[in-house]
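What follows is a structure written as structure tokens; I'll ask about it next.
One chain of protein is taken out of this complex; the other chains stay put.
The letters A, B and C name the chains in turn, as written, and every chain counts its residues from 1.
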Amino acid sequence: MELKIPSELGNEKIAREVAATVAKRVGFDAERIADIKMAISEACTNAISYGSKADSRNKITVILTAHDEKLEIVVIDPGLGGPPPSNVNNPDIEDMIDGIIPPGGMGLWLITELMDEAQFIQSEEDDSTEFRMVIYRNKNIEQ
Amino acid sequence: MELKIPSELGNEKIAREVAATVAKRVGFDAERIADIKMAISEACTNAISYGSKADSRNKITVILTAHDEKLEIVVIDPGLGGPPPSNVNNPDIEDMIDGIIPPGGMGLWLITELMDEAQFIQSEEDDSTEFRMVIYRNKNIEQ
Amino acid sequence: MSDEIQVEVQRLNSRTAVINLAGDVTTFAEKPITGAYKQISDWGVKNVVFNFRENDYINSAGIAILIGIVTEARKRKQRLLMAMPSSHFQKIFRMVGLTQYADIHNSIDEAINSVK
Partner (left out) sequence: MSDEIQVEVQRLNSRTAVINLAGDVTTFAEKPITGAYKQISDWGVKNVVFNFRENDYINSAGIAILIGIVTEARKRKQRLLMAMPSSHFQKIFRMVGLTQYADIHNSIDEAINSVK
């Protein structure tokens, strides 16, 4: 299924509720649903803040596809944030707490920790940025 | 915002959760949110059962637009159920209980009771059927 | 995909039984609910208490199921009691006219005491 929402901070909640409802319907347990909610919120927040410059005239699209054993989530933004990062840094919480770096920059890292797959895909057709995540229903499944 | 879901009974829940999240975000109270959830569920169930012949290869689209004082909800189906009814009958629960007519046929009536406006719109471009509902945030507003 | 409804019956005494519903009262609930109702009717009870505490979604198909139960209950001269429907459920029951055929109670105890 597909969801199109105006790029406005707070609207990531709509995507989060949709993802939770779909995940519940296809049998994910409460812990995995909480993971999905957090990951999709972070991905949508980024698509809104960076990919759409938080301008609600822009829209982001979320595509949810339930397969037998996994849920695939694709978040598409208009690509106004330029090319997305090609790698994800582990946050250095000690440096943040010591005030060496400002607290933040943990969204993508959290997503990679919570999801089984996560990567940016640069669209070949237009300037849009796609972020694709996959989560398996059972953690220890053969992949 | 816009939501596209496969025409499968049960998927109306996704629309229901989206509508509830949007309505909450724009300040509807709990009672009105419950009304919205029921109305959108009935409209989507009809769009799935009649308008798409409950075939999940078909899709229904839900468009939610928040205005200052009202929420507009449009449910679009591919029109496989033929022309929608032009009027809504009050259910005769006594006849149902006496077994004179089978229990049922209350969906559209419930919607008209719960929403401030509700009507079918036959699309001029294609065969699709649109059902449009409007609900005001405050019941006694000047309309 | 499954829509979950859990239905449980509970025999209080020779005259009264409770049907506990947890989940969505929709088309998918028809068999479980009518099955539970038939089961307790076979026990010969006269008072049927529906416990709606764990429900927050009912649709017109669910209401039609309840109307069907009212029809059966009248044939069997049973009394129907609706315990703990949410305020939304109560409003819908009133709108449809179900409240003419079944009493609403704020708790299971209140429902049970009313038929003692």
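Heads up, the rule we're going with is that a residue touches a chain if its C-beta (ideal position, glycine included) is under 8 Å from a C-beta of that chain, and two chains touch if they have at least 3 such contacts.
Please read all numbers here as calculations on a predicted model, not as lab measurements.
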Fill in: Of A:S7, A:T21 or A:S41, the one touching the omitted chain in the full complex
A:S41
Worksheet item: Out of A:G51, A:P78 or A:G107, which is the one that touches the chain we can't see?
Response: A:G107
Worksheet, complete the sentence: Against the hidden chain, chain A presents residues 8-10, 13, 16, 31, 34-35, 37-38, 41-42, 45, 91, 93-94, 96-99, 102-107, 110, 113
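Everything that follows uses one rule, which is that only the chains that are shown with their structure count from here on.
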Fill in: Pair of chains whose C-beta contact count is the highest in the structure
B-C
Worksheet item: With chain centres set to the mean of the C-alpha atoms, which chain is at the far end from chain A?
Response: C
Item to complete: Express in whole angstrom the distance between the two chain centres, defined as the mean CA positions of chain B and chain C.
Response: 26
Discussion item. Need the CA-centroid distance for the pair chain A / chain C, whole Å please.
Written reply: 42
Item to complete: Just give me the whole-number Å value for how far the CA centre of chain A lies from that of chain B.
Response: 30
Worksheet entry | Residues of chain C touching at least two other chains | 1
Discussion item. Give me the residue numbers in chain B that touch at least two other chains, ranges are fine.
Written reply: 10, 13
